[in-house]
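And then chain A:
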Amino acid sequence: MAQKELWKGNEAVARAAILAGCRYFFGYPITPQNEIPEYMAAHLPEVGGCFLQSESEVAAINMVYGAAGAGARVMTSSSSPGISLKQEGITYLVGSELPAVIVNVMRGGPGLGTIQPAQGDYFQATRGGGNGDYRTVVLAPSTVQEAADLTQEAFDIADQYRNPVLLLMDGMIGQMMEGMVWHEIPRRELPPKRWATTATEGKRGKNIINSWRSDGTGLEVHNLHLAEKWRAMEENEVRWEERGTEEAELIFVAYGTTARLAAAAMKELEKQGIRCGLLRPISLWPYPSTRLCALAERTSVRAVFTVELSLGQMVEDVRLAVEGVKPVGFFGRAGGVIPTPHEIAEQARAFLEQWR
Partner candidate 1 sequence: MTAKVSFDREVCKGCGLCTLVCPRGIVVLEQGAVNSKGYHVAVVSRPEECIACGCCARMCPDSAITVEKQ
Partner candidate 2 sequence: MAIIYAKSKGLTDKPMHYCPGCTHGLVHKLVAESLVELGELENAVGVAPVGCAGYAYDYFNCDMQQAAHGRAPAVATGIKRVLPDRTVFTYQGDGDLAAIGTAEIVHAAMRGEKITTIFINNAIYGMTGGQMAPTTMVGQRATTAPWGRDPSQCGSPIRMAELLSTLDGTAYAERVTVVDIPHLNRAKRAIQKALFLQKENAGFTFVEVLSICPTNWGMDPAGAIDWLKGNMIPYYPLGVVKDCRREGNVV
């Protein structure tokens, strides 16, 4: 049996990427994600890979584009303001159908904000901060173990759909150390990358990596082709975790660090006789809307309560999913402030009282 080890979230993500076959990393320093490029700088050469510190996040994501187009498994990581800079590259990756993994260890914003943990980039991640009609799979771990596991799977998801995948962590998951076990993640069967620009060697016609379509309806045809991939992702890649939802009268919805806080708040409420459940979205896009709606429709459920490290972003998806079936409450702290479980429990109880 594999031994439990103590790992820091960021370093676990970096090691997981190498285990998943990532051999190229391009990035730029920004707190609180620096352990990822630092780990890559030390360990990618050991496996014949290449770490390169770029001149900016913009350059890094475009190096990712080049390497992905050349057929490699490649990753970049950053934190909120740096991810803003990468948006250009992310929309180009989607438009050119290139697989890559992008990690955002979120900090407070807007602007330079703070280096403390936050979840204020939910809209940017799930709606796409770049231009055009596009989607990326967004995965949000709540433990170091899950961060390592999802990182490995993210590379397969990216390759399967030829689309970038975002790993959306907050600074808490990135910076904390936690016990975890390294284990094999089942690998998907993936087609060879015949589209990659590796030079023709005179053996095939030329390959082109490109997002530019200016021939009349050509772009719409491309958009519709991409939309078929979004539908497939919505069908296959929705994931969530549920706790105590049977007979619950209050359903918490929270992801990442806040899901852990909500779980602690639930214990406090249960001592007060309030039966609580938790739906923790793991994929923020595609969102587990169908499951959330089914839970909200249960007669035992009086209210749904969302907790975030923001002033209310994911709550919009919760409202869309619940479709007015049950009241949706919200509590969030922002700017790098972490609420206590007691604070969350008090807010949730006050909201529930209105609907009991």
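The rule we apply is simple: contacts are C-beta pairs under 8 Å (C-beta built on N, C-alpha and C of every residue); 3 or more make two chains touch, one makes a residue touch a chain; residues count from 1.
Quick note on selection: all candidates are chains of the complex that A comes from, given by their letters.
Just so it is clear, the model here is predicted, and its values are computed rather than measured.
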Result, touching chain for chain A in the complex among 1 or 2: 2
Residue ranges of chain A in contact with candidate 2 within the complex: 24, 26, 50, 52, 54-56, 58-60, 62-72, 74, 88-89, 92, 96, 197-202, 206-212
